[in-house]
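Before I ask anything, here is the structure I am working with.
Of the protein chains in this complex, one is absent; all others appear in place.
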Amino acid sequence: MAGTYRIAGQGRLTPAKTARFSFDGQSYAGVEGDTLASALLANGVHLVGRSFKYHRPRGILSAGAEEPNALVSVERDAARKTPNVRATVQELYDGLTANSQNRWPSLSFDVGAVNDIASPLFSAGFYYKTFMWPKSAWKSIYEPNIRSAAGLGIAPDQPDPDHYSSRYANCEVLVLGGGGAGLAAALAAAETGVRVIICDEQAEFGGALRFESGAKVDGEGGWDWAQAAAAKLAKMDNVRVLPRTTAFGYYAQNFVGLVERVTEHLANPGHDLPRERLWQVRAKRVILATGAIERHMVFADNDRPGVMLASAARTYLNHHGVAVGRNVGVYTANDSAYAAAIDLKKAGVEIAAIVDLRDNPSGPAVEEARSLGIEINHGRAVVKARGKLRVSSMVIQPKNGGAERTIPVDALLMSSGWTPSVHLFSQSRGKVAFDDATRRFLPGNYAQDCVSVGACAGTDGLAATVAEALSAGEKAAREAGAKAAKGIRLNAETSETWTGGMLGAGPGAGADTTVKAFVDFQNDVTAKDIRQAVHEGMRSIEHVKRFTTNGMATDQGKTSNMHGLAIAAESLGKEIPEVGLTTFRAPYTPVTFGAIVNHARGPLFDPTRKTAIHPWAEAQGAVFEDVGQWKRAWYFPRTGEDMHAAVNRECVTVRKSVGLFDASTLGKIEVVGPDAAKFMELLYTNPWEKLEPGRCRYGIMLREDGFIYDDGVVGRLASDRFHVTTTTGGAARVMNHMEDYLQTEFPHLNVWLTSISEQWAVIAVQGPNSRKIIEPLVEGIDMSDEAMPHMSVREGNICGVPTRLFRMSFTGDRGFEVNVPADYGQAVWEALWAEGQKHGACAYGTEAMHVLRAEKGYIIVGQDTDGTVTTNDAGLDWAVGKKKTDFVGIRGMTRPDLVAKGRKQLVGLKTKDPKVVLEEGAQIVADPNQAIPMTMIGHVTSSYWSENCGRGIALALVAGGRDRMGETLYVPMPDKTIEVEVTGMVFFDEKGERLNG
Amino acid sequence: MAKAAAKRTVTAVSAERCPALAGSKVSARDVTLAILPPAERISLRAPAASVAALSKALGVKLPQMPKSSASRAGRTALWLGPDEWLVIDEAGKDPMADLASARVLHSAVGISHRNIGIAVSGPAAAATVNSGCPQDLSLAAFPTGACSRTVLGKAEIVLWRTAENEFRVECWRSFSDYVFAFLSDAARDAAA
Partner (left out) sequence: MLLIRCPYCEEERPELEFRSAGEAHIARSTEITGISDEDFEKFFFIRSNPKGVIYERWRHIHGCARFFNAARDTVTDKFIVTYKAGEPKPDISRAANDSGPAAWANRPPDQLNVKKPAAKRTPSKKGKA
């Protein structure tokens, strides 16, 4: 028998199937089907953790996802350490290693527990009061200490080696929760043939039937029926059954997030299965069957290990075959805890006494307990639990005061009633309503196409629940489009009722007391703290929550919210609905980053785009830079070269002979249709109607506000066909911008846009020898200066494949851009490269490209412009069609501020010391001796070392820049102030003679 | 001199075609991924009035229902938008050439090299695609022949169901690494 508290003949596990595990270094044996919590309890271990603030010893409160106390870290290996795992949820596997948290040096002796003694210092709102003064201490003392003391568990410090998966799913009916209600609803919906998904957070379906010993459905035991029902559903083609799957978020339009824990329960998960799988489900109808959560009683020291929910003890007994103690006390305010006492008594466990707050409890449960000889103390309260690392006795007293009596116990079960789980309903934006008769919040107005059934809807009793669920399942399916079905009938019966109970602090923990009667175990919030919040002026429950942190821990107050609310309401002298309920937000239980991120890790974090020529550049040892999602060759270092040397060589080679540059990432758009030129006229500042086919033009595109948006060379291939290029970064947004105007402003134009960015690989061949290396490979194009002047485009063949050959230059030297279908890009590049070797050609990267264009004063949109630069500011007024009556931005560019004097204009800067290279982004001032803060009159937009000019060159936006030619300005840097001279933007070949050179 | 050069016969050999990821294949338990061979593709744009004439020229009736496609003799026209079709020719015939004679209003742009086709086939094909594509891929919502531009993870794709258990995923060339890797990652889990 694995564990001395395991009772032979009890529970549903197979004792022979043992599983070894360790907790805090100690080895134990459990049984397959155990949770870590049940296995610990079977070994008599109740002390499993220390609380967050006071470091009080804590045990196991529950048997489910609501657990606030039993948080442990589970470790598979160095990288797989999961902190804050609820021991009540973690399934046992052979070899499981778990450790307690938030204690030092050991769980039973924890130095931090001094906080418990010093607790007056840590009362509610202490964060806001204690560390206020002196101000300077915050950063050096308070914050570092709070940070080291705060938090639960320790995050792993190695990358997560597991993988995670995701799946979008659509269905007609989604059932959240697989207890009696959920299963019945799913059966009814599935029977109509529509797609049904049902999930449950537990390993097995059945919900409360796990512990509800008297339940019967169609004559079968409740649990057995649930297993059969789940198995039947799993066999149906139209049903997906997801165990170990938590619905954590309910979003707009019946979009529900589920996390399926795929390997968390496996001893040897292997590497094929994802650790977790995120399901994003869209359902036409959602059925909420999320059940109810039992509340604890609020009395002094109700957090001692061994004090737990009555239903939890029943689960451990009836499902796991584990007794939570040998001499058990029960403290309740409703009937349901009697069933725990009865089940335990029948299993041979001594029941010390039942203490019932009610004056005259009656009914079958009470009668049965009495007939079993259990002592029942009605009209009495447990006012204190004794024992530190484990409860040793309960102190009881008549509820209105009187003589105390101490009853020894080794476990104390409690129940103050059941809280319907309206979390997901509330997340769906449904409004809860307070039911005065039963003193609980129930689903009120629905905001989405969903329905709550069973305990979460306040329906009591299995028979009523199953009947309600069957009809809801059938109705949901029908509303989602199912045809009529013959329907399902189930006969459910149970003797149990879960109504009644109490909210708030019990006797002995009332307004005049200072005892530690915990409301929120995980955040260490007591009844006194809540009263204090009210006393200090908090009126809204939202304020009380934030001041005390009640319900703000990772369990989101599943057990504490209603008690906190009731105590606040009582202190305020208001009714509960007047104080209001805090908002439930996703996630229902904590969700891992792994599940949220799923596939999007490593290479799949974001697409990495590579050009057709990329493999060649890689083989040549190019260094790449990221430009948006693209990898672009930055420079091509030769042996022994650093970046500086490589770029200098590339720049000089291009001007001296020729260089090859991969320009494939440029955005390219084909504009086709009889109105193509008209459309171009409207989208660009330039005139296009008269541009002859075969010619190109540098085009500028503005936004409607008159600022430069993009630029690029446009070739006219035919009267009705343009080949437009955009900046690399602008490709997608320029296409969107053009489509926007075409579809919504100028839909009368007969023209269409097609992205051809990736159809064509683009090889820029630039330099005096550029024609020489292209010409031998070209067919059908006359490349002479007369036949193909600068800024022209021809179609023909190169290396036997089609090309759109542009004569254009982004270096100021004779240049071409060879467009070939992408799959031929590498082969044509290699052919050009081979030809180029005869002339000493180099491959150059984006850095040299930048330097070469800056030497000529060619701007880069997005670097030398920033969305506030006009054509005039950039010195590009020549590109604006003066006779045009309309184009996007024509009105915006005449706005008063855009034509005002003193605007920042693009100019060149030469450092007085030619060896100095300015920093891009550096600020510029007119008077370096002025007081700080200085008046800044501009900034450097581009700056490079130009080997061709033998000096540092820069472009800058400077107020009134063009009127400052020859002026000396200053660039103050941390270590020195740099003198610069304002110049024109062209640093090399000012007359532009090299274009045909 | 330059003129003479232009008239000269070109001696260079024809450039070799290097399609992205050519021949790549991944097999998982219930799904197989394969990069499809190059195909001829055009983006065809036209108003409704031109549809009949263009259909005739192409030999495929251009579908006018959203999310639908039409195929004939290895050529398929996929409805992508109310005036937009992706024409894929897997029989080696050039649709651009066939449209050259069509005198009706339209725009045809060659995009054979822009896209990469990936076949996703097997009983878990839909689950694989659904790993990153939010559309409902049940046969009722997305029957055989259905097609749509949509998303897969962080990339845009065109999705075409070629058979009950087979999809053709088309993406832009530079996204093919990402899309193929994404589908491979998804395929690993899709058998479940």
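By written order: A and B. Residues from 1 in each chain.
Basically, a residue touches a chain if its C-beta (ideal position, glycine included) is under 8 Å from a C-beta of that chain, and two chains touch if they have at least 3 such contacts.
Keep in mind that this is a model prediction, so the values were computed, not measured.
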Given B:Ser50, B:Ser69, B:Asn115 or B:Gln135, the one touching the chain that is not displayed: B:Gln135
Contact with the hidden chain (one of A:Asp24, A:Glu220 or A:Glu704): A:Glu704
For chain A, the residues touching the chain missing from this view: 168, 251-253, 255, 280, 282, 429, 445-450, 704-705, 736, 739-740, 743-748, 885-886, 890-892, 894-896
Chain B, residues in touch with the chain not shown (by the definition above): 66-67, 80-82, 84, 134-135, 148-151, 156
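Assume only the chains that are shown with their structure count from here on.
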Footprint of chain B on chain A - complex, ascending: 163, 165-170, 195, 262, 272-274, 277, 280, 282, 599-600, 603-604, 606-612, 630, 670, 672-674, 750-752, 754-760, 771, 775-779, 781-787, 797-801, 820-828, 831
Chain B - residues contacting chain A, complex: 1-3, 5-6, 8-20, 38, 43, 45, 47, 83, 105, 107-115, 127, 130-136, 138, 141, 153-155, 172-175, 177-179, 181-182, 185-186, 188-189, 192
